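Supplied in structure tokens, the structure appears directly below.
Right, chain A next:
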Amino acid sequence: AERGSDGDLRILYWQAPTTMNPYLSGGIKDNEAASLTLEPLARYDPAGVMLPWLVDVIPTLENGGVDDDLTRITWRLKDGLRWSDGSAVTSADLRFTWRYCTAKDGGCAQLEKFADVVDVETPDERTAVVVFSKPKPFPYGPFVGPQAPILQAAQFADCLGTRAPTCTDANYGPIGTGPFRVTEFRPGDVVVYEVNPEYRDPTKPAFAKVVIKGGGTAVGAARAVLETGEFDYAWNLQLSPDVLSRMQARGKGEIVSAFGSLVERIAVNFTDPSPELGSARATVAHPHPVLSDPAVRRALSMALDRKMLSDIGYGPAGRPTCNLLPIASENADTNCLRQDLEGARALLDQAGWIDSNGDGVRDKNGRDLHLIFQTSTNSVRQDFQAVTKEWWRQIGVETELRNIDASVFFGGDPGSPDTVQKFYADVEMFAGAFDGTDPEVYLTTWTCGNAPSPENQWQGTNTSRWCDPAYDALAAKLAITGGIAPRATLAMAMNDMLVENGVVLPLVDRGRVSAHALDLGGTAINAWDSELWNIADWHRIKE
Partner candidate 1 sequence: MSSSPLLSLRNVCVSFDGADTPGAVLRDLSLHINAGEVLCLVGASGAGKSIASLVALRLEGHDGAVLSKGQILLDTPDGQVNLAKMDTAQLRALRGKQIGLIFQDPSTALNPVMTVGAQLVEILSLHRGLSSQAARAEALTLLHEVQMPEPELHLGQYPHELSGGQRQRVMIAIALSGAPRILIADEPTTALDVRVQAGILTLLDRLRRERGIALLLITHDMGVVAQIADRIAVIEAGTIVEEGTVREVFSAPRHPETQRLLKAAQSGPTTRQLASDQTAVLEVRSLSLNYPRRSGLLRRVTGQTAAVRDVSFGIDQGETLALVGESGSGKSSVARALMQLEPYATGEVLLEGMSLTRSRGAALRQERARIQMVFQDPSDSLDPRLTLGAQVAAPLHNFKVGARHTRNARVEALFRLVRLDPALMQRYPHQVSGGQCQRVAIARALALKPAVLIADESVTALDAPVRAEILDLFARVQAELGLAILFISHDIGTVSRIAHRIAVMHRGRIVEHGPTSAVLAQPAHGYTRALLDAVVHPDPERRRQFDLPRKADRLGDMPDPEVAVQYRCIGPKHFVLSA
Partner candidate 2 sequence: MIRARSTRTLWLGSILLALIAVSTLIGPVVWGISADQMDLMARNQGPSRTHPLGTDQLGRDLLARVLVGGRISLSVGALAMLMSVASGTLIGVTAGMVRVLDGPLMRLTDLFLSLPLLPLVLIAITLFRAPLSVAFGPETGIFILVVVVIGATSWMPTARVVRGEVLGVMGRSYIMAARSTGTRGVTIAMRHVLPNSRSAIIVSATLSAATAIITESTLSFLGLGFPPDFATWGRLLFDGTTYLSDYPGRALWPGALISASVLAIVYIGDGLRDRGDPRSNS
């Protein structure tokens, strides 16, 4: 196709982008909007495989791009790369990007990506060497994926540290290497792009202009693509399956979905949240009187019909899962997909939890099987809560539901009693995922040292406060193992440990659902990267 020959592309993001600088936001909507202009060195394809993007090859141990001591990785830029203003892309830009994100008080949202980076060396114009302070078996944090693209040093030179938010022009219209460049940006409303004249492939992109419109609701977005045909692409349509399928039946568009690492799960509290404990409440000093019993955790899991949950809440955008990690494993527990109320009851009976006073609630040692189940306020989660409560009731467990405003629940304010981290409840539901394809950081979540506690101002991520030295040992091993395959095996083992011990009860593997017009070609929805990652290839299908 010829560059710019297919006219306008209209995309609807009902959560509107609010900035075009991923380093200042970290929100998915912002990263994706920025991904049309800002590009990383490497990114992932829909299968989760890393693709060289602004480089010709991915540096690895095997090809010598990664040093044997795992502390240095050497990237070599493609030849002839130019910014959209015509200047050349150099390794200095890479170095600058690292300095930009790590500058003091800059409020960089992607700081994690540059963790342990001590220097970015620039031996020549096209070569950059990222130096880590310690061995990095997975060195693909910096400059990989839509969260850590390359900024132009010239444009952001005056925007380091506290000055970062004041560079409005740069933040709203970053100069990039991508197929498009920003012509107009209205935060929270609309972004308008035109073709980047300096784009490296002279035949792409096919569209001359892109508009990303924001605002409204998911239903409205779906309607605009599937029913009225006003838009070509709509993002993140978390809607009930029958609504979507009926809209699709109008024949204007198609629904697509992809699965990543986002898993909706119920986390189990291993510490006693009862208020009587005062300041020792929900700390490892007091194991949970009920949930410390593995049989209970297992029975709770068996009573769930994950397939039903997925259908109710996510439709095509969900699939029931028994695992935290998306990698399919032969020996992973898939039995959980079948609801087994009988089995759950039997298990509880065996463990001595019986309904001794006939009130329909099992008890043991004078302690009722009564659980407080909290989550954020969100209609799907409340539906899940309601259904779960019903199933658990059927096995003799009484559940009290609580929902908390999302900004409080996820806010992490140490002063609030209602945060995910404090977990002043028995079970809680939320979703978690990891960036990119490597789960190392994600899996270290469940190590003993990561448990939130009064000592660390409740800042840990191991909200279950589960602690198993064996798991910690595996985590330590993962941290020094190189190579994709060995790492995957280790990760799977850790996943199984978490699931079999009932630390978390994974429910639904949540995918992304989007819709595109029937005459829009080339889209490849991607859960590991920006959905717009290959927008240079998108085109209008002509009949």
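Candidate entries met the following condition: all candidates are chains of the complex that A comes from, given by their letters.
Here, contacts are C-beta pairs under 8 Å (C-beta built on N, C-alpha and C of every residue); 3 or more make two chains touch, one makes a residue touch a chain; residues count from 1.
These numbers come from a predicted model, not from an experiment.
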* Identify which of the numbered candidates 1 or 2 touches chain A in this complex. => 2
* Structure fact -> In their shared complex, candidate 2 is touched by residues of chain A numbered 219, 239-240, 242-243, 246, 305, 308, 312, 377-379, 382-383, 385-387, 390, 401-405, 407-408, 416-418
